[in-house]
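For this view, one protein chain was removed and the others were kept in their places.
What follows is chain A.
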Amino acid sequence: MNLAFRGVVDDGRPRLPGSLHVNRRLDRWLRFDAQGFVTISPGKVELGQGILTALAQIGAEELDVALARIRVQPAATPDSPDEAVTSGSLSIQESGMALRHACADARRIFRSVVAQRSGVSLDDIVVRDGEFCAPDGRVLGSYWSMADAGLLAVEASPEAKPKPAAERRVAGTSAPRRDLPDKVFGAPRFVHDLRLPGMLHARLVRPSSRGAVLTALDQGALPGGATVLRDGNFVAVVAAEEHHAEQAAERVARRARWEERDTLPHESALEDWLRSAPRETSVVTERSAGTPQAAHRVEQRFLRPFLAHGSIGPSCAVARWDGATLEVWTHSQGIYNLRTDLAKTLRLPPENIVVHHAEGAGCYGHNGADDVALDAALVARAHPGTPIRLMWSRAEELGWSPFSPAMLVEIEAEADAQGTLLAWRHQVTSNGHSGRPGRGALPTLLSASMIADGFEVPLSINPPLAGGGGAQRNAVPPYRVPALHVGMHTLQAMPIRASALRGLGALVNVWAIESVMDDIAARAGEDPLAHRLRHLDDARARDVLARAARMAGWETRAKREGHGFGLAVSRYKGTGAWCAAVAEVECAERVFCRRLWLAADVGEPINPDGIANQVEGGAIQATSMCLLEAVRHDTRTITSDAWERYPILRFPEVPEVAVELIARPEAPPLGAGECSLGPTIAAIANAIADALGVRVRHWPFTPENIAKAT
């Protein structure tokens, strides 16, 4: 999604790992100070996934310094390396491998300078917590004593050699999260907590429905002396006190008159809309083979509505305009990409915009973080010199953030009498899954389309599969099949703004593929585990599947009335982490997922506890999504703009979860954040089929939707 997405190919320069290839200077990544600290400067950002802790471990390891000496600089333009977007489970691959190499190179450079200066042979010098020591124990120098020598003002050398796996002492341990103490003690940590001198609070008054045009705005007194800012259909209120801004927004909303029109497909007609909207059709992959007459043929379609990210904290940003320069504090996943679209929208040179990352609530993909940064900037531009903090309402977060687009997947599969696959056809229909800023000619930020001198909303795209794909992510089945066709219809109309949500198209594709695999196994009278194992050529996929099955006691599972077991496996994006899930569900007045067993293989585990936390978190979120969640809409408005109308899983219904990692310290590390969602959803669907004998084809898996399948 990131480097691959930007098409980094052979550019003639020696290949450097991850983002180091395109940000080659060492001093962009790390610096030492005389006080005994190292500051590393990744371009990836903390989203609550614990990435900064893992990156600090990688740095400490390669530098041979104590973990406590590592400080991590939050990303900011223009000094941080441009690592595009923190997404796609790529931060360890892109940022981690860049830092591993950069820190190994820094260690190599310092060590060779110490050798030269001291006359002690390079090979005899060991590094102990940042000090370079001779065999007799003499300290010859340290990172700290040479901090100002300018040794890192060079491009990284391809010759640096990070430590072999057997020598690692810090990377591979479950170091505690660096950000968690602030969050447990209530210390200011989030962008929401930023308080600048003289700061004013702003709130928005959004249109009464999608595409509505403001026709009148009645004047009148507002609480706390709040003022109104209008620019086309963009309406904001500003006040010194936050609650006055909130009250003022409610009052102004009642004074605004909007001309509405129908712009949305109705939620009850999603499948018709997906089948009839203008589209661009492409072939994802294809191979033909002469196959014998099929004994079993399964034809299924799977429909999923739009989904919301559902961040617990509404999107928030702080902005300050001084007449020439705009400064923005944001929880965006891509500070440079955001800067690009702010520059386009505000018609400013990018150099006049400084974007600082500050943590927000978990976003799980492209939520309102970038949009609210523009909103704050628009208000700040009207208040030169005054910092503006703008926070969305809950209704905006659930009603106006980008959504994961509705999807339709149709599969036709053929097998012989034993259930061995012969042919597979997979067709996915969806909007684009990426509407992130900074990538196209037009800005993708929400309010760019609302201001008077604004921009059309550009269509979101499905990046090529080599860059991770979007709707077609994981559409290619991992199973051996002679004849295969995977096709994609990308819709060319986007009435509901669509963008990336954790897992993108993988959630629906894996659900569909694993459902059909179970159906074929059932037709052939074969156990779902055995059926998969003999169709998988990928040994690591077989390993996670066998492990999850063993954890769950798959072979000896007992059949209980109303209960069902299901399993599923997937390698995220076909290039990322492997994960298998077994689910136990109870089908009562509705479906409850009671237990989940997950096995994952992320290659080298940098922080095993952090990985387990991500794998389990993804599985619980996926359980919530598939059992409960759907964006609700009529032909004008998103109606699920409050938690009552967009319920998510609460504590009493959360399944028990067991996670095991298959550690492969010698293998390249892979991101862990998204690998468990697809398999979890598919395992739950298969468990429902096991319990009820019904194949669920409509999301969410509610009694009403399960009934549609019979």
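Definition applied: a contact is a pair of C-beta atoms (placed from the backbone, for glycine too) under 8 Å apart; a residue touches a chain by one contact, two chains touch by 3 or more; residues count from 1.
Going forward, contacts and distances are computed from a predicted model.
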item	value
Protein name as given in UniProt for the chain not displayed, "Branched-chain amino acid ABC transporter permease", "MoxR family ATPase", "GntR family transcriptional regulator" or "(2Fe-2S)-binding protein"	"(2Fe-2S)-binding protein"
Per the touch definition above, residue among A:S89, A:S332 or A:S393 touching the missing chain	A:S393
Contact residue for the chain not shown (choose from A:D11, A:D136 or A:E644)	A:E644
Candidate in contact with the missing chain, chosen from A:D33, A:D193, A:D231 or A:E660	A:D193
Touching residue (missing chain; options A:G48, A:G368, A:G419 or A:G671)	A:G48
Touching residues (missing chain, whole complex) on chain A	47-50, 174, 176-177, 179-190, 192-193, 195, 241-243, 246, 310-314, 359-362, 364, 391, 393-394, 609-610, 613-614, 616-621, 642-644, 648-652, 654, 656-657
